[in-house]
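Only one protein chain is missing; all other protein chains are in place.
All chains are identified by letter, namely A, B and C, in their written order; residue positions are counted from 1 within each chain.
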Amino acid sequence: MSSDNKIAYLGPAGTFTEMAAKMVPGAAASQLIPHASVSEALDAVLSGACHRAVAPIENSLEGGVSATSDALATIPGVQIYGEYLVPVSFDLMVRPGTKLEDITEVLTHPVAYAQSRKWLAENLKQHSHVPAASTAAAAKALANGSTAHAAIAATAAAAIYGLEIIASNIGVNKDAQTRFYEIGKSGTPAKRTGHDKTVVVVELPDDRPGGLLEMLEQFAARGINLSRLESRPIGDQLGRYRFNIDAQGHIEDDAIGEALMGLHRFSPKVIYLGSFERADHSDSVHLGNNADRDYQSAQDWLNSLRQQG
Amino acid sequence: MSSDNKIAYLGPAGTFTEMAAKMVPGAAASQLIPHASVSEALDAVLSGACHRAVAPIENSLEGGVSATSDALATIPGVQIYGEYLVPVSFDLMVRPGTKLEDITEVLTHPVAYAQSRKWLAENLKQHSHVPAASTAAAAKALANGSTAHAAIAATAAAAIYGLEIIASNIGVNKDAQTRFYEIGKSGTPAKRTGHDKTVVVVELPDDRPGGLLEMLEQFAARGINLSRLESRPIGDQLGRYRFNIDAQGHIEDDAIGEALMGLHRFSPKVIYLGSFERADHSDSVHLGNNADRDYQSAQDWLNSLRQQG
Amino acid sequence: MSSDNKIAYLGPAGTFTEMAAKMVPGAAASQLIPHASVSEALDAVLSGACHRAVAPIENSLEGGVSATSDALATIPGVQIYGEYLVPVSFDLMVRPGTKLEDITEVLTHPVAYAQSRKWLAENLKQHSHVPAASTAAAAKALANGSTAHAAIAATAAAAIYGLEIIASNIGVNKDAQTRFYEIGKSGTPAKRTGHDKTVVVVELPDDRPGGLLEMLEQFAARGINLSRLESRPIGDQLGRYRFNIDAQGHIEDDAIGEALMGLHRFSPKVIYLGSFERADHSDSVHLGNNADRDYQSAQDWLNSLRQQG
Partner (left out) sequence: MSSDNKIAYLGPAGTFTEMAAKMVPGAAASQLIPHASVSEALDAVLSGACHRAVAPIENSLEGGVSATSDALATIPGVQIYGEYLVPVSFDLMVRPGTKLEDITEVLTHPVAYAQSRKWLAENLKQHSHVPAASTAAAAKALANGSTAHAAIAATAAAAIYGLEIIASNIGVNKDAQTRFYEIGKSGTPAKRTGHDKTVVVVELPDDRPGGLLEMLEQFAARGINLSRLESRPIGDQLGRYRFNIDAQGHIEDDAIGEALMGLHRFSPKVIYLGSFERADHSDSVHLGNNADRDYQSAQDWLNSLRQQG
């Protein structure tokens, strides 16, 4: 099995990330390999050990996944080729035989705990929370003999770790979702579909008040909608940020191409992270007259003006 | 003498416009032909009767010359190839033999009169003003036997109409200037010099509040300075305007080219009126990193992203 | 008859301005006094000789009337209290007895001539144009024995100067209008009606590229629509402009008040010229939630935050 058949993902098994990895085209014929961190999964891609890496980028409850944002912004040579949405639901699971009334300690990740608090307040009035690094880690620790009596985790974790689900979908937000990236080595972007997004990381010039406004105008002047803007610290000192931006459209769109060039001139550092089909399959339309045909007609006009006579 | 040796100008002889026409390259070997209106001078160019037309576009006292702005915005097929600055000074002139104390009526254009009011209040306490269509028309009418006793006009008018100057440079603003355009048939723009300006006429989309702001952002997003913005009625109804814009830079500049294309997409109607050397010879620099080398480097980067892999 | 019953207007009699002066409330019981220039009409107001002055500010054919704009921007102590629209139509008029076939010279203002050119080309193939300072001046000169055979002027001029109309409404643009201001001494603004406009003159700071954009943002940030933006030279040197702005709304509107204060901080020089009912009687609505009730609710909220606890 070559590396073309290997997909790295942020493990352990039984997480929502594994569910996303199974959505990557060709996953059924591939080996899915859990990794301990996003950086390690990206390293697997860069070294050629794996063809693709899958990592969470955002969920509707907690927001951006900093580890993934920051890895993409700081590890050169990688690019995003796709994105996938996975519904997030939480189940209460126990070692076989444990009953609801036996539970006094619940092991889970704090976000899962916060989501489940309402259910727990009604159904498990007396309990304490033991935090875990992930929901899958909670399930694994429970299976391995933790002093806790129950874990809150994704459905898939129960089968993997031999646990029993005693309450399903106990989270308060039934529409919660996590979005995942499919990441590979830098290369030709995914094919344009008409419902694409383009991801860039942009630093602002230091010396201009209003720099963020100016940066946003690079998109606005080409009629480009942003679907996400996230600030992240550059890391050298407090108060310096870079922006992770999802723009609607594909690098092959004239509007996106021109905006990228505008950012390249404006910003001391801009990183292109890929163009790919949106997981929600909505059309990406540039406002005003900024479709490719409008660019072509404007270019024809400019050429005629420059050369006439 | 072919039309290549004929320059139309807004007459009559003896105006500041004639002085500007003499500044056009090759004017010494050309015939300068006065015309009664800007439209007629442009018609002479379009018909091939003249090679160039010269008309005032703005003066520091009165502002834009609407007749020229509007002719350029509405008569297709013409383009601006150069601009010239002429200092504006006003002399008091009489028929030979008239003395200062004889003067009770002063013939001149209202702007010249307003400029000279302070001098007249001190030196000609008792007088009345007879308005004329231009300062040269005033000089001509005086020479032709007007009932007035003096005219206020440009120095050159005295020699042309056989008048005597009895007071020089009587205007209150000693630095007054008029700017003139050298206009020809549409063709290849004047050569880029690095201290150029580009003139366009832009209509705003009807249906967008904030349309003017958006239009200005097309320039701002490319670091382009505007040296002039003039609104003019489109003429079909009150409240609809077009904008005459002087932007620093040449159509061959990447920044200007991209901004023109942006305007073409944004605006229902944009007219390119030419790129040419600025009369003040100042450098035209695009703010930020918007020089041609920055555009080239951004284009190289975009190409590499689109084709990599 | 006190000065409260006297209205100065830009004469001579028989112009569209006289027609506008008759629209001022109380005009029927007032004496209408023609003046030779806008400045002289304003002087009559400032001296107390007249209660009001009426002057054209803009017409749909020629655009802004610079003499009025500049007088309002430079003569302190005056304010606008109302505006009026007068339809502009041009008639061909002659001394009694003159026939169409007798006409070889036509006297009129250049704008009226341009408007009538199509009709003249069809009906008076052989003629020349003699320019006049105004259409009324043309009618007056014709009546006084000018060598021309016809004048183009407003209908009212025929009766005043004893002329005969031989062709009516010969202008090409049948919807042409001129807008006029009713001007008085500075004082309490006209009463708010809900369909008002506010007029200001604003200079930009010298040292900021993008100053015009920033100025427009003072309006945009309060949801205020502009119905007119006109640039005029400040007059000290080429390239320095002030902007005459008509904003929808009344100085008593919170949005307008806040925007005016923003301009006062932003601009080295801002002149308030009045708030008054729009001649078109359309509602003046501030975009977004910028009505007075929204300002009041925001102020209540701010007060509660500052004082809570």
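By definition in this document, contacts are C-beta pairs under 8 Å (C-beta built on N, C-alpha and C of every residue); 3 or more make two chains touch, one makes a residue touch a chain.
The structure presented is a predicted model; accordingly, all values stated were derived computationally and were not measured.
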| item | value |
| --- | --- |
| Touching partners, among the displayed chains, of the absent chain | A, C |
| Among A:131, A:162, A:194 or A:268, the residue in touch with the chain that has been omitted | A:131 |
| Touch with the omitted chain, as defined above, among C:48, C:162 or C:187 | C:187 |
| Omitted-chain contact residue, chosen from C:21, C:247 or C:260 | C:260 |
| Residues of subunit A (touch criterion as defined above) contacting the omitted chain | 36-37, 39, 58-64, 66-67, 70, 85, 110, 114, 129, 131-133, 137, 173, 175, 177, 179, 209-210, 212-213, 216-217, 220, 225-233, 235-239, 241, 287 |
| Contacts of subunit C with the absent chain, listed as residue ranges | 186-189, 217-218, 220-222, 251-252, 257-258, 260-262, 264-266, 272, 288-290, 294-295, 297-299, 301-302, 305-309 |
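The criterion applied here is as follows: only the chains that are shown with their structure count from here on.
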| item | value |
| --- | --- |
| Averaged-CA centre spacing for the pair subunit C and subunit B, given as whole angstrom | 24 |
| Whole-Å separation of chain centres (CA-atom averages), subunit A against subunit B | 57 |
